[in-house]
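Here the complex is missing one protein chain, while the rest keep their positions.
Note that the chains are named A and B in the order they appear, and that numbering of residues resets to 1 at the start of each chain.
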Amino acid sequence: MSQGVAITGIGIISAIGNNVAENFASLISEKIGISKISQIDTIHKNDIMVGEIAMQNKELEALLNLNSDAYSRTPMIGIIAAQEAITNAGISDINDCATGLISGTTVGGMDKTEQYFYDYFEGNSHWNHITGLSAGDSSKKIADYLGLKESFVTTISTACSSAANAIMQGAKMIKSGELDRVIVGGTDAMSKFTINGFKTLMIQSDTFNAPFDNNRKGLNLGEAAGYLVLESDKIIARDNKKVLAYIKGYGNANDAYHQTASSEQGDGAVLAMEKALKVAELSPESIDYVNAHGTATPNNDLSEGRALLRIFGDKVPEFSSTKAFTGHTLAAAGGIEAVFSVLALQNNIIYPNLNFKTPMIEFNLQPEIKLKQKELKTVLSNSFGFGGNCSTLIFSKEA
Amino acid sequence: MSALKIELKEKIIEQLNLEDLSVAEISDSEPLFGEGLGLDSIDALELIVMLDKDYGIKLADPKEGRKIFESIDTMAAYIEANRS
Partner (left out) sequence: MKKSVYINSVGSISPQHTLDNTLFLEEVVNYNSSTLNVIAPNYKEFIPPAAARRMAKGIKMSTVSAKTVLNEAQIEESEVDAIIVGTGLGCIGDSEKFIKDIIDNDEQYLTPTRFIQSSHNTVAGQIALGMGCKGYNFTYVHSTISFESSLLDAKMQLEENEAQHILVGGVDELVDHHENTHRLIGHIKDTPTNSNSLLNSNTSGAVFAEGANFFLLSNSKTSSVYSELVALKTFNEIAKERVATLALKFLAGNNLEIEDIDLLIMGNNGDVNFDDYYSQLTESIFKHTPQAYYKHLSGEFDTASAFGFWLGNKILKHQNVPNAVQLNALKPKKLEIVLLYNQYRGENQSFVLLKRC
């Protein structure tokens, strides 16, 4: 009954590249995507650094053959990453088995809503974006573009753990036999809404974010989309598919501590990691690398660090946060970091935790700061979000 | 000074939706956070905006707020000393 969950395709667009190859090249050459903001006009432009996708909306529209101003940026980057994952998985007919899409997003079409909020009442030229505010609309557009018919399509929004949760639910639906194939991940474009929202929380850094550093000043917002194609054993056998990696474990728990902050001792994170290890039937010692949530906010890194110590004791495996490269891409974070985890397994490498200089005074934890070669069998990836949401995924080479 | 304190209490009640409280029920010296009024870190961020908007005082680091918002007394003293 219980089946393996194979990953057969990956796709990504982020501040460090428009596809998998570009992202990987950036990761191994320490090319970061953090800069001053250029595509959104905001009064905070001198106070923040962000991870923007290089392509402007008109370039995305041209690439996708869309009319000008047809779609919000969130579905456009989502389509690019999801399409790459489908192509990577060698799928020619997406409806040749029970295929679903589970996508995570927090902002959805917020970029257009904030732009045309009052304009809607002046004339009808932007009314196409009115229904685009609904988070589910971005997934609908991705599903339509991919040609999904009479399919299971849904959207998860659990703040910064959205894509991780989409991957978790997709894996469960493959395991239970509800679906044969599912495209899972998340997408979030930059918006004034999130820039100002995080501004009110005073957790945005005015310089390059430095995860797990004692002098970290906060996060850099990023935008990205990252998707995986998951397929059942049945489809792998039917199509004689090459498997990139497997989803071995997953766990979701709630911190139930504070509306936005993580608990002092990382209770929710500990529960999520414990559950994921249990589902994977793995002991903590068998985790070879942790791709941490590591947002570089004072609160997250302290809480997550303590949680890592509670799970792994004095044998914390090599860990790093890739957010110094991409910024914190909110709902997409769990999706792009899943892609990074698969690439880590395939290439047996651990990514550097850039900008780290000084260990935190609260504990003796040192992330990997240089690219490192290591034979990897398993990678654990954390994603935490507002509302106490904590999620852990475990990826493995073997089923 | 005491006019400022009353003003602060009124603003706190309004800004933080403490509609069940009256100005008379907030003492000048009791802690605003934790034990006393029971405010939390989100309230602290709300108060930082209030300092900026109403008194022209900008705080860059939310940690600075902890000492300033200890009580109505400390808030009023800080505003008197730093308002623009």
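We take it that a residue touches a chain if its C-beta (ideal position, glycine included) is under 8 Å from a C-beta of that chain, and two chains touch if they have at least 3 such contacts.
No experiment lies behind these values; they were computed from the predicted model shown.
Remark: the absent chain touches shown chains A, B in the intact complex. Touching the missing chain, out of B:L4, B:L18, B:I57 or B:A77, is residue B:L18. Residue in contact with the omitted chain (choice from A:Y71, A:Y145, A:Y227 or A:F386): A:F386. Within the set A:I13, A:A253 or A:A338, the residue that contacts the chain not displayed is A:A253.
Contact residues of chain A toward the unshown chain are 42-44, 101, 105-106, 110, 113-114, 117-118, 120-121, 124, 127, 130-131, 133-137, 139-140, 143, 148-159, 165, 169, 172-173, 176, 178, 192-193, 196-197, 199-201, 252-260, 267-268, 271, 385-389.
Interface with the hidden chain, as seen from chain B, comprises residues 15-20, 38, 42, 45-46, 49, 52-53.
Methods note: only the chains that are shown with their structure count from here on.
Listing the residues of chain A that touch chain B in their complex gives 200-202, 258-261. Every residue of chain B that touches chain A in the complex is listed here, in rising order: 40-42, 45, 48-49, 61-62.
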